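Since the structure comes first, as structure tokens, the remarks are kept for the end.
Below is a slice of the complex: some chains, not all, each in place.
First chain written, first letter: the chains are A and B, and each begins at residue 1.
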Amino acid sequence: MENKKIGQLQSGDMVQSFFLIKAADCKITNNKKSYLDLTLVDQTGEINAKLWDYSPDSQPEYLPNTLVRVRGSAHEWQGKMQLRVDKIRVATEEDDLDIGDFVPAAPYSPEFMYAEIEGYIHKIKNQDIHDIVSRIIADHKEKLLLYPAAKQNHHAIRSGLMYHIMTMLRMGEKVSEIYVGLNKDLLFAGVILHDIAKTAEMNASELGIVSEYTVEGELLGHIIQGIKMIDQTATQIGADPEISLLLQHMILSHHYEPEYGSPKRPMIPEAEILHHLDMIDARMYDMQKVLGNVEEGKLSEKVWLLNNRKLYKSSIQNENNG
Amino acid sequence: MENKKIGQLQSGDMVQSFFLIKAADCKITNNKKSYLDLTLVDQTGEINAKLWDYSPDSQPEYLPNTLVRVRGSAHEWQGKMQLRVDKIRVATEEDDLDIGDFVPAAPYSPEFMYAEIEGYIHKIKNQDIHDIVSRIIADHKEKLLLYPAAKQNHHAIRSGLMYHIMTMLRMGEKVSEIYVGLNKDLLFAGVILHDIAKTAEMNASELGIVSEYTVEGELLGHIIQGIKMIDQTATQIGADPEISLLLQHMILSHHYEPEYGSPKRPMIPEAEILHHLDMIDARMYDMQKVLGNVEEGKLSEKVWLLNNRKLYKSSIQNENNG
């Protein structure tokens, strides 16, 4: 009877662990008996679980986003691991668990990443740019700490938005060492603000899981919402109109193509770079995630997010990584 | 010696009339003699004119947008009518001319059309919608009276923007008699505001001729600019946020396709109708303009604005026009 993680389970394992309920459904067998059909997750993966002969009146107990302790046995069912639940109970305060330990999350703590971003804001020398960014970030701190960068695409993990921003800032700093004419103030501000309105476009739980888009998110989208945030903030602090305009343009153009939501293409170099930083970070995240599940010398399945490409995991030794 | 309009001139005509200078250039002949090369316009068309043996030091007198009195003779030169200038002088106050009489303009007076639009605003019953529209229109009245709807496309005439709005409002009223569930308040507001930020996207002279796009116009475009206008005005008057959102969505979606500048397609019926009213009025304007120069039973040249179509002018009698 082990305290195993989902990713480690093998057919025949007995298990006694805590999991997070992602979905719960009361269903009926062909024999008209009701049972509970659960999707359980921890940071290592997810598994389907069945609690047979479950009487539906008690259902409200096992809701999505509830932590539960489960005893049961794993077995393979038509090619996938499944859990037969023998015993289940909702976790209590005494279990002293952090729900955050049960969802996929960025590899850095929210506090660390927030501090990193603040460090870059500190490097912005233009007072207006600094103040616009600083105020918007402060206003959205609570959501920023938890939000993923997307509902399903790249960085769809808890605090994924900050992780994306932080990596892009580091990369942006490097780029400006090569292309020395770039205005770092604009570039850092553009990176920090480019997706900030995702906090207004989507509703995410405190676990960093997006349940749905907001009405304003559907009717306008985070690009337009972000432009309005900058417009309002710049007006409030009385910023130079050109600065406000350039930041708005960077947000507007960062998807690059009209069919991806940018009616204008980048017209200043910093907007051009912002787009490429965004693409590179998204691609590297997705590729790393896919290749993590591929053997050396093998190809992945087709990946829808990557234009339906397969990826290949090279078997040659990386000798140059010291 | 006649006071002829440009559209009436024939080879051999002696002419003595007022014209507006649209362009002026000092050029040199093969014989190294300088002359003045002018483009003159009135409401009936435009003509090239030459003032031979013109000494350039006096050039500043004959600038674009200046009214001049010209005496000369018309003749055909390589298939086009041309004017040989014998005498020219700048018009003075005593000539008592209205420069507006010399540029193509909408077929109604600006004041009439402005009053018509105000009439529709008066029909808006929802107080917030009424106030947002009313305030934005008042704020832009001066430009609105003169602005064309475009630099080169449909309604690129003085007061063309109001003419476009007015016709769409009339059409919108008709549509809402057929599709009775439509919210007329939203529809009228959407029509009035859909292109209002063209006043901020383009710089037009008091003749309603667009010289260039503004920097903000280039970096953001009138759709984004219009959304910000609504956002700011709605905040100022404390309007219901949903109303502000729906108006912004109507502006955002009225070009319909991402590749034409609308990142979101219409998600409410009034936005859908707004798009079609805009298309119909633009197409009817362009077609009428092209067919005005085509003989019955003949085809026009290819018209770039109309997807490079030729138009055909039917020769069958319109018996049903009473």
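By definition in this document, a residue touches a chain if its C-beta (ideal position, glycine included) is under 8 Å from a C-beta of that chain, and two chains touch if they have at least 3 such contacts.
Since the structure is predicted, the reported quantities are computational estimates derived from the model, not experimental observations.
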Complete-assembly copy number [criterion: all chains share one sequence; 2 shown]: 6
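Convention: only the chains that are shown with their structure count from here on.
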Rotation in the CA alignment of subunit A with subunit B, degrees, nearest 5: 180
Distance from the mean Cα position of subunit B to that of subunit A, given in whole angstrom: 48
Complex interface listing, subunit B residues touching subunit A: 215-216, 218-221, 223-224, 227-228, 231-232, 235, 245-246, 248-249, 252, 258-264, 267
